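Excluded from the complex is one protein chain; the other protein chains are retained at their positions.
For clarity, chains are labelled A, B and C in written order, and residue numbers in each chain start from 1.
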Amino acid sequence: MSIGLILGSSRTKSNSKILAEALIENMEHETLDISELSLTDFEDFRHESVHAPLDESTQILLDFLLKHDIIIIFAPIYWYGIPGKLKVLLDRLSYVFRQPAFENKKPKEAIVLAVGGDRPRVKGLPMILQFQQIFDFIDIPFDHYVLAEGNKPGDVRSDSRAMAEIAWLRQYLQKGNTHEGHN
Amino acid sequence: MSIGLILGSSRTKSNSKILAEALIENMEHETLDISELSLTDFEDFRHESVHAPLDESTQILLDFLLKHDIIIIFAPIYWYGIPGKLKVLLDRLSYVFRQPAFENKKPKEAIVLAVGGDRPRVKGLPMILQFQQIFDFIDIPFDHYVLAEGNKPGDVRSDSRAMAEIAWLRQYLQKGNTHEGHN
Amino acid sequence: MSIGLILGSSRTKSNSKILAEALIENMEHETLDISELSLTDFEDFRHESVHAPLDESTQILLDFLLKHDIIIIFAPIYWYGIPGKLKVLLDRLSYVFRQPAFENKKPKEAIVLAVGGDRPRVKGLPMILQFQQIFDFIDIPFDHYVLAEGNKPGDVRSDSRAMAEIAWLRQYLQKGNTHEGHN
Partner (left out) sequence: MSIGLILGSSRTKSNSKILAEALIENMEHETLDISELSLTDFEDFRHESVHAPLDESTQILLDFLLKHDIIIIFAPIYWYGIPGKLKVLLDRLSYVFRQPAFENKKPKEAIVLAVGGDRPRVKGLPMILQFQQIFDFIDIPFDHYVLAEGNKPGDVRSDSRAMAEIAWLRQYLQKGNTHEGHN
């Protein structure tokens, strides 16, 4: 079972990264850190040319998704939703999901960890509903998410409920379960 | 009553633009077209320096919001939410809403028109809930949105329900109502 | 094309009824008015006995759904959701959807009209998301709803946007479209 983390924060020190470290310490994984990507605007050529070559970021995203069984997205909640830069990357799913390789080797499960400063456990729900629709559309099981509270970097450590949920998720990952066996 | 349109599509011919033209034909307005903006990544310096100078795009967004009474956002629905590039712009609200000028002169009403290809009237709802939370946070009344169906450019014209809602909105705008008088 | 209305208000004069009359005037239809039903509590015997005889209200609901092509639910929004008494009726879908007759003759489309006093166009959305999940589960197409504003009986008539949407719906019904042909 191979684990891939997508870090969606643009900051080098972020609550998202703190959560990622708490979850994954000493476990094998690969990280795709969007603060290190230079994203060009996503250009929507869907209706002009289906067979355009993939741009660099799309290729990176595709390769990453093909390589891992479990994808864990860590994201700060910006304006009650996915941060712009992360969304610029995810919009490239429009090309990714059309690749034949993706149909055969896509991840078996997606997990989302999101950190926000304004009542994230309730006000983060539209973002979770959006992720549900995204993962339903590309047919990747999505059952687990954590909504954690934090504003200044480091804050999130004092959200004891989020930390308890992350401790459970860590055990879940260590058991090497795929989604199918999660109960 | 001054009307400002934010066009959130990256395409030069888009269903969003068709909706905008249907709504606003022969009415005075100004357009901020994000396909003409070159956006750098939004950098989140909130916790390092509150008084950083605004970057160019943030200044453009602030000036636009200060200038208009009604802001109408036109957006394609990408992956059940706000398109990445538009979100990169909107994330700059983190700086905009802290400007003293904004508190005094912010728009009196926000309206959203969104076009999607996958059952937008139901699957677009998390995006509307997100806009509700955004506009509640910055205290701009938000009651009106249209969710229209369209995939290929031009499709949206055959969504007769959306066109009827837009005809109503056009009358609403022509009466020059601000939100306060909308009933 | 046969039209069945479910009136979900307990009041004899209600905004829901006003909307129903505006929509359906001079069109053939049948009405199931829950203010005239005496509902016993829904008892959940699912796990004890699948083959219990249907209680009277369940039978009424089943017969009504078998008889009509389009079901239109009119409901006041009570506490941001379905009124209790209407939900007591709808909970009986747990028996209805298991009847073989239902699989073969269920309605071809469901429509919801809801009236609320507290920003229904945004605060009514969780209720619409719930109806989406209900109709998806029992596999009845659901694309059209109207969220209208009204508190005191009669108020709803001055929600000009809702009235415009109802005028569109009325044309839609008069064309005798089933869902499949709605564009």
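Keep this in mind: a residue touches a chain if its C-beta (ideal position, glycine included) is under 8 Å from a C-beta of that chain, and two chains touch if they have at least 3 such contacts.
Everything quoted here is computed from the prediction, not taken from an experiment.
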Among the chains presented, those that the missing one touches: A, C
Full-complex contact with the absent chain, from C:I111, C:M127 or C:L147: C:M127
Residue among C:A22, C:I60 or C:V88 that touches the chain left out of view: C:V88
For chain C, the residues touching the chain missing from this view: 9-11, 39, 41-44, 47, 76, 78-91, 93-94, 118, 123, 125-127, 129-130, 133-134, 137, 152-153
For chain A, the residues touching the chain missing from this view: 119, 121-122, 125, 128-129, 132, 142-145, 149, 158-161, 164-165, 167-168, 172, 183
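We adopt the following convention: only the chains that are shown with their structure count from here on.
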Closest chain to global C-alpha mean, per-chain Cα centroids: B
Classification of the chain A:chain B interface as same or different, half of numbers criterion: same
Whole-Å gap separating chain B and chain C, where each centre is the average of the chain's CA atoms: 32
CA centroid of chain A to CA centroid of chain B, Å: 26
Where chain A touches two or more other chains at once, by residue number: 129
